[in-house]
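Removed: one protein chain of the complex. Kept in place: all other protein chains.
Right, subunit A next:
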(Lines give C-alpha, C1' and ligand atoms only; values in the text may rest on other atoms or scores of the structure.)
Protein backbone atom coordinates (compact mmCIF):
# COMPACT_ATOMS: atom_id res chain seq x y z
CA UNK A 1 0.00 0.00 0.00
CA UNK A 2 1.23 3.44 -0.98
CA UNK A 3 1.46 5.75 2.02
CA UNK A 4 -0.37 9.03 2.48
CA UNK A 5 2.96 10.86 2.44
CA UNK A 6 3.85 9.30 -0.91
CA UNK A 7 0.56 10.43 -2.46
CA UNK A 8 1.09 13.94 -1.11
CA UNK A 9 4.65 14.00 -2.43
CA UNK A 10 3.57 12.85 -5.91
CA UNK A 11 0.68 15.34 -5.97
CA UNK A 12 3.08 18.14 -5.15
CA UNK A 13 5.47 17.03 -7.93
CA UNK A 14 2.47 17.09 -10.30
CA UNK A 15 1.35 20.50 -8.98
CA UNK A 16 -2.01 19.02 -8.13
CA UNK A 17 -3.97 20.21 -5.15
CA UNK A 18 -5.76 17.38 -3.30
CA UNK A 19 -8.26 17.41 -0.46
CA UNK A 20 -7.67 15.20 2.56
CA UNK A 21 -10.40 12.82 1.40
CA UNK A 22 -8.87 12.55 -2.05
CA UNK A 23 -5.48 11.66 -0.61
CA UNK A 24 -7.07 8.54 0.89
CA UNK A 25 -8.98 7.78 -2.30
CA UNK A 26 -5.84 8.05 -4.45
CA UNK A 27 -3.90 6.00 -1.93
CA UNK A 28 -6.35 3.19 -2.57
CA UNK A 29 -6.65 3.69 -6.37
CA UNK A 30 -2.93 4.01 -6.93
CA UNK A 31 -2.22 0.88 -4.88
CA UNK A 32 -4.79 -1.11 -6.87
CA UNK A 33 -3.38 0.01 -10.20
CA UNK A 34 0.25 -0.53 -9.19
CA UNK A 35 -0.73 -3.94 -7.95
CA UNK A 36 -2.24 -4.72 -11.35
CA UNK A 37 0.82 -3.57 -13.30
CA UNK A 38 3.03 -5.80 -11.15
CA UNK A 39 2.36 -8.47 -13.77
CA UNK A 40 4.81 -6.68 -16.07
CA UNK A 41 7.53 -8.27 -13.93
CA UNK A 42 6.62 -11.68 -15.36
CA UNK A 43 7.90 -10.67 -18.80
CA UNK A 44 11.51 -11.45 -19.67
CA UNK A 45 12.82 -8.09 -20.86
CA UNK A 46 16.52 -8.86 -20.79
CA UNK A 47 18.11 -7.71 -24.05
CA UNK A 48 14.98 -5.91 -25.18
CA UNK A 49 15.23 -2.31 -26.29
CA UNK A 50 12.46 0.06 -25.14
CA UNK A 51 9.97 1.41 -27.69
CA UNK A 52 9.10 5.06 -27.22
CA UNK A 53 7.65 5.54 -30.67
CA UNK A 54 6.07 2.99 -32.98
CA UNK A 55 7.43 4.36 -36.25
CA UNK A 56 11.07 4.13 -37.11
CA UNK A 57 11.65 7.75 -38.08
CA UNK A 58 14.71 9.95 -37.90
CA UNK A 59 14.93 13.35 -36.30
CA UNK A 60 13.08 15.96 -38.31
CA UNK A 61 15.06 19.12 -38.96
CA UNK A 62 14.23 22.48 -40.40
CA UNK A 63 16.29 25.57 -41.14
CA UNK A 64 16.72 27.61 -37.99
CA UNK A 65 14.89 30.68 -39.16
CA UNK A 66 12.55 32.73 -37.04
CA UNK A 67 9.01 32.74 -38.37
CA UNK A 68 7.09 35.90 -37.74
CA UNK A 69 3.74 35.10 -36.19
CA UNK A 70 0.57 36.48 -37.67
CA UNK A 71 -0.28 39.41 -35.34
CA UNK A 72 -3.94 38.36 -35.36
CA UNK A 73 -3.13 34.87 -34.07
CA UNK A 74 -0.68 36.39 -31.61
CA UNK A 75 -3.45 38.56 -30.21
CA UNK A 76 -5.89 35.64 -30.08
CA UNK A 77 -3.40 33.60 -28.08
CA UNK A 78 -2.62 36.44 -25.67
CA UNK A 79 -6.33 37.07 -25.19
CA UNK A 80 -6.69 33.51 -23.92
CA UNK A 81 -4.38 34.16 -20.98
CA UNK A 82 -6.06 34.85 -17.62
CA UNK A 83 -3.88 37.90 -16.96
CA UNK A 84 -1.61 39.91 -19.21
CA UNK A 85 0.27 43.17 -19.04
CA UNK A 86 1.68 44.90 -22.14
CA UNK A 87 1.82 41.71 -24.20
CA UNK A 88 3.36 39.70 -21.35
CA UNK A 89 1.69 37.03 -19.25
CA UNK A 90 1.29 38.21 -15.70
CA UNK A 91 1.87 35.77 -12.84
CA UNK A 92 1.77 35.89 -9.05
CA UNK A 93 5.03 36.27 -7.14
CA UNK A 94 6.96 33.08 -6.47
CA UNK A 95 7.24 33.72 -2.70
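Here is the rule we go by: a residue touches a chain if its C-beta (ideal position, glycine included) is under 8 Å from a C-beta of that chain, and two chains touch if they have at least 3 such contacts; residues count from 1.
Methods note: contacts and distances are computed from a predicted model.
K.L.:
Refer to UniProt and select, among "Acetyl-CoA C-acetyltransferase", "Histidine kinase", "Glutamyl-tRNA(Gln) amidotransferase subunit A" or "ABC3 transporter permease protein domain-containing protein", the name of the complex member that is left out.
P.N.:
Cross-referencing UniProt, the chain left out corresponds to "Glutamyl-tRNA(Gln) amidotransferase subunit A".
K.L.:
Would you write out the residues of subunit A that touch the absent chain, in ascending order?
P.N.:
Here the touching residues of subunit A are 6-7, 10-11, 13-19, 22, 26, 29-30, 32-34, 36-37, 39-43, 45, 48-55, 57, 60, 73, 76-77, 80-83, 89, 91-95.
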